[in-house]
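Read the structure below first, then the notes.
The complex appears here without one of its protein chains, the remainder shown in place.
First chain written, first letter: the chains are A and B, and each begins at residue 1.
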Amino acid sequence: MSVEIRGLNVAIGGKTIVRDVDLNVGDGERVGLVGSSGSGKSMISRSIMGLLPANAHVSGSIRVGDRQVVGMRDAELADLRGRYMGMVFQNPAASLNPVTTVARQIALPLRLHYDLTKTERLDRVRAMIAKVGLPDDVLGKYPHQLSGGQQQRVGIATALITSPRFIIADEPTTALDSIVQRQIVDLLVSLVDDAGASMLFITHDFAVLAHATTRCYVLDGGRIADSGDTAALLDHPSTTQTDRLVSAARTLSLVESGEA
Amino acid sequence: MRFVVRRLLLFAAALFGVSVVVFAALRVLPGDVASVMAGLNSPASRVEALREQFGLNRPLPVQYIDWAGGLLRGDFGTSILTGRSVTSLIAARASITFPLIVLGLLIAIAIGVPLGVAATLARSSAARTAFHVAGLIGGAIPALWGGLLLILLFSRGTGLIGLFPSQGFPLDGWAAPGQAIWSLILPALTVGIIVGASLMRYTRSALGDIAGSGRIDMAMACGMTRAQAVIGVGLRLAMPQLVSVIGLTFAEMITGVMVIENLFALPGIGSGLVTDVGNRDLIAVQSELFMLAAFFLLVGLIVDLLHRALDPRLATAADASEVTA
Partner (left out) sequence: MTSDKTSRTSHTAAQATVRVNANVPAGPTAAIVLHGMWRRGEGKFSIIVLGLWLIVAFVSLFWTPQPLLATDGYHVWATPSAAHWLGTDGTGADVLSWLMAGSRTNLLIVVLTVLFAAAFGLLLVAAMVARNGTLAGASVVVVDALISIPTVLLALILAVPLGASVTVIVVACGFGYGLNLARVARPAALLAARSSYVEAALASGASGWWTFVRHIVPNTLPVLLVQLSLSAGTAVLAESGLTYLGIGVPSGVPSWGHSLATSVKFINVYPLTVLWPGLIVTVVVVALNVFGDVLRDAVDPMVNAELRDGAAGADCDGGTLSDPLRAARPSHTVGQRTAVSVRGTADTDVAGRRSA
């Protein structure tokens, strides 16, 4: 499913966070959105999902498939969320519901959107658990009983259980250590590609970006500062902002994995 | 399981502690009990006679063991003034106070929780301010005044809309349940509205913290509307906190309940206790204070156990304080 953003402005409490942003994600494409913290990345993803705070003001156009999301009622948007759009969050420990079991957590989008019997739901959850590489016995566990990497696998399973056509990954690896980061990105990419879905991948880390995306946008102070082929941008940064981010990634010596 | 055992032991220890404190406070504090009971300017022989009659001249530990032993057997002693058994006195009064507290609390929850949710979901700043101000004012009304205002509005005889009796409780008690409940409605409303206003503020701030968290975002990303997420996930997550708050509120309601019982002339535990303190009815006061304290310690115990059961992180953690911090 394609997503097309035109002239997006987001203001929160009268302060403009996102200015005049144009952004495309083609059908089946994996697109990155990169920028330092506070550059407005998350506000863009939240605008698409309709997860902005009450005092936010959004103008411009966001088309998800053939639907205009800006100005849509929460009930209509809720029907898109979890059915056509899925989201993987930055910190699974802070976003998974601590009082529900893993099985119920992953089944939540199914329960909200599809009329399935209990066994049908459980079958799908089991299949999904296997796909994200978790053992069967996590089903009855609570999130705090899992490791950070396992928690994020649960997050991915929840986002993908309904096979949505569009996935937003909002810094899905930031809260994880580097070895686990690599596994999670690989898992996410392979699952999204298998399903033929499209993905908007948000990060401040160029090394991760090179793995996960083919094309990317660089966000600076709420504006798109640069865009293009991810590999090309990494080799020949055309703006100072991109250059800064890339060299920061190099100094972190993670870039060698970026060439793969 | 270890936690439950430890908490039960603490409860037993607290019961013992409270019984000692109540017993000692009424004897050690300035003012000899017997002469206080006898009244000012009474002859020494009368004071001595009272001491003799109630065994106050025995050593304190003997008196304590006698009293505490009676408590364990369910014998709370005999009222000095009326000669009635304190046990039956407490039972009769509790049959009014307990329903009043429960009814008041139900009204408070019915008012406080939905309004707290509505305040959290309110989008316009005017609505949010209105909820905020209503909560502040509602929680600042003295119970006495609130009761008076309700009497002026709703009582038969003086009220603008004569609906409820403003005074008293049917003499034959719960023999006519409809009448009994009817006479408890205005008092329970008074308590319920004031406590409900505080509960609304706590619900709002507990939900406010959670509504800004990733857990609500996650639920919404799965396909819930904001309202569904706040009610379905937020309230459940706020539940442990709310149970604690309701527990503490429950304990503090009793002052208001005592005032309200007096105002509405309900012969419950609160108004009875105040009368007994006024009459220096030592044995009755001592047992009644202990029973009330025991009741609230029990509420505290239930709240703590519920709090733990509601949060799987606490239920599996070795040390509760590590997770809550």
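Note that contacts are C-beta pairs under 8 Å (C-beta built on N, C-alpha and C of every residue); 3 or more make two chains touch, one makes a residue touch a chain.
Computed from a predicted model, the values in this text were never measured in an experiment.
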The chain left out of view makes contact with B
From B:79, B:225 or B:249, residue that would touch the chain that is not displayed: B:249
Of the residues listed, B:122, B:144, B:180 or B:310, which one is in contact with the missing chain? B:144
Positions on chain B contacted by the hidden chain, ascending: 10, 13-14, 17-18, 22, 25-26, 29-31, 36, 136-137, 139-145, 148-149, 151-152, 157-158, 194-195, 198, 202, 205-206, 209, 241, 244-245, 247-249, 251-252, 254-256, 258-259, 262-263, 273-274, 277-278, 280, 282, 285, 289, 292-293, 296-297, 299-300, 303-304, 325
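Just so we're on the same page, only the chains that are shown with their structure count from here on.
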Could you state the distance in Å from the CA-based centre of chain A to that of chain B? 49
List of chain A residues in touch with chain B within their complex: 49-51, 53-54, 74-75, 77-79, 81-83, 85-87, 89-91, 94-99, 108-109, 112-113, 142, 144-145, 155, 158-159
Across the complex, what residues on chain B touch chain A? 123, 212-215, 217-228, 233, 236-237, 310-313, 316
